[in-house]
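Here the structure is laid out as structure tokens; the discussion comes afterwards.
Left out: one protein chain. Kept in place: all the others.
In this document, chain identifiers A and B correspond to the written order of the chains, with residue numbering beginning at 1 in each.
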Amino acid sequence: MSVSAPTRITPVGKMSDFRAQRIWERNLLVYRRIWKVIFTGFFEPVFYLLSIGIGIGALVGDLTLPGGHIVSYTAFMAPALMATSAMNGAVMETTFNIFFKLRFGNVYQGMLTTPLQPRDIAIGEIGWALFRGSLYTGVFLLVMWVMGLVESWWALMTIPGAVLIGFAFGSVGLAACTFMRSWQDFDLVSLATMPLFLFSATFFPIDVYPPAIQVLVQFSPLYHGVELLRSLTLGIFDPSILGHIAYLVVMGLIGATIASRRLDGLLRK
Amino acid sequence: MIATLTRARRTVEAELIAYKRTWRGTVISSFVNPVFFLSAMGLGLGSLVDRGQGNLSVSYLTFVATGLMAAIGMQAGAGDGAHPVMAGIKWRKEFHAVITTPMNPGDIVVGRAVWGTIRLTFIMVVFTIIAGLFGAFDVGTALMAIPPAVLTGIAFQTSMTAFTATREDSTSLTTIFRFAITPLFLFSGTFFPIANLPQAFQWIAYATPLFHGVELVRKIALPGIVPPDVTTLPIWVHFAYLGVMLAVGITLAARFLDRRLRP
Partner (left out) sequence: MTENLVEARGLTKTFGSFTAVDSIDFDIRKGEAFGFLGPNGAGKTSTMRMITTVSPITDGKLTVFGMDPTTEGRDIRRRIGVVPQEDNLDLELTVAENLYVYGRYHDMPRATIRERIDELLEFAQLTDRRKNTVESLSGGMKRRLTIARALINDPDLVILDEPTTGLDPQARHLLWERLYRLKRQGVTLIITTHYMDEAEQLCDRLVVMDQGKIAAEGSPSELINRYSTREVLELRFAEGEQDEAVLRLDGLADSSEVLADRVLLYTNDAESTQRGLHERGVHPEQVLVRRSTLEDVFLKLTGRRLID
């Protein structure tokens, strides 16, 4: 046994060192006052689902998927809406809301004079976006179930699935947010999310595209999110699901690393 | 009347100056988004619909493109009457500055409506040409449907201005977009014929403004379209509805804005 010398180690990764929950406590206080906005947010994707279920679904009828399965158009569309809403929620939270806190009022600069560190802020804010996203997903899933669109118990796994989508997009959104200079830059955010929403095999199966474009679609992160949730709600699995998960995990990790580093540079001048 | 219009022109000029700073957003929303939307909805989803079980009398691309003209008008108009107005009243407070000049709140409302008309007409022309290139319809005929689409937009813009002028914060704006504008967008016949809705909802749709805008655009732009893809209501009903809405919108907007700015 050696006598332990007084060491000076920066405690990294110790559980007692985890402080992101302080950011959540703060956000919870804010949200307690604006819960109505949060609550009404549940309705938007549900309206979309109803519109498709009642109207467009009737126009399209049933679809034959690439694997030969036949599903109603509404059941096909529902998980895509879920994935899109997870993407939009995470991107909005990590761009609009965080841009405000970052560039106006110096809220984060204040936090950093306490034991909090840039990493806590990055993890805290991404985590918060995920939490919020999973609430929305839960409600959406419930509505799907009521409408008879859930084919399998695996559908419950859409909640972690949507969290993963939120993680991937939230991290990248946060990283992007650190590069933004003015509110006008948010035009570029919608320039990115809008085509993703429209062209990620959301509204129609990927085989509708010409083969060359199909390859392109496979680069879209939302495509992987949609496919992941779709196989869960329809209960149709093949090995490609691992690829979808891996894509989103890697994307999230890269985004989080860049975000954490950029935040550090921005906040600790 | 002439004086009002001259003063309204000042508002237009001010908007034009601000516009120079925000042009990028406009390019995206008026050029890029229509291209994306038409190719995804019209071509992609259209290929499913056209081989699906619904029997539309026109292609889905044609159906959606005409519906979108009115819907885009609504979105842009309602957007214009919401946050920018709240900013003028509360955040940047430029309306308060404006009324210390010879301008009245009414001049602001009219001026913004005129500006909105110019902007919307521009957006619609671009959209119509792009949709024409996609093969949605004959551009010559479709251009005649631009006035009703713009009318729809301005009716929404002025009514939304009236609403915003009575609100304290942007939460109510979020709420009205979620519970009025989005459902209107989704259920007013833009993406599928009203006839697909349950009977009771069809009656509700008749009472809502975007439905009349969509019908009007389709009946003018697509002479060959037949029920049930459109209703049998005569064109003047739609015009009357939107005209009354615009008149009421302007009146209330001027009154509420006046009350708000000069309490």
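The rule is short, and it goes like this: a contact is a pair of C-beta atoms (placed from the backbone, for glycine too) under 8 Å apart; a residue touches a chain by one contact, two chains touch by 3 or more.
Remember, predicted model here, so these are calculated numbers, not experimental data.
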item: Chain not shown, its touching partners among those shown; value: A
item: Full-complex contact with the absent chain, from A:Gly110, A:Gly148 or A:Gly235; value: A:Gly110
item: Residue in contact with the excluded chain [from A:Leu29, A:Ile70 or A:Val146]; value: A:Leu29
item: For subunit A, the residues touching the chain missing from this view; value: 8, 10, 19, 22, 25-26, 29-30, 104-107, 109-117, 267-269
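The rule we apply is simple: only the chains that are shown with their structure count from here on.
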item: Centroid spacing, where centroids are CA-atom means, of subunit A and subunit B in whole angstrom; value: 31
item: Residue numbers on subunit B that touch subunit A, as the complex places them; value: 21-22, 24-25, 28, 32-33, 36-37, 39-41, 44-45, 47-49, 52-54, 56, 60, 171, 174-175, 178-179, 182-183, 186-187, 191-193, 196-198
item: In the complex with subunit B, residue positions of subunit A that touch it; value: 34, 36-37, 40-41, 43-44, 47-48, 50-51, 54-56, 58-61, 63, 73, 184, 187, 190-191, 194-195, 198-199, 203-204, 208-209
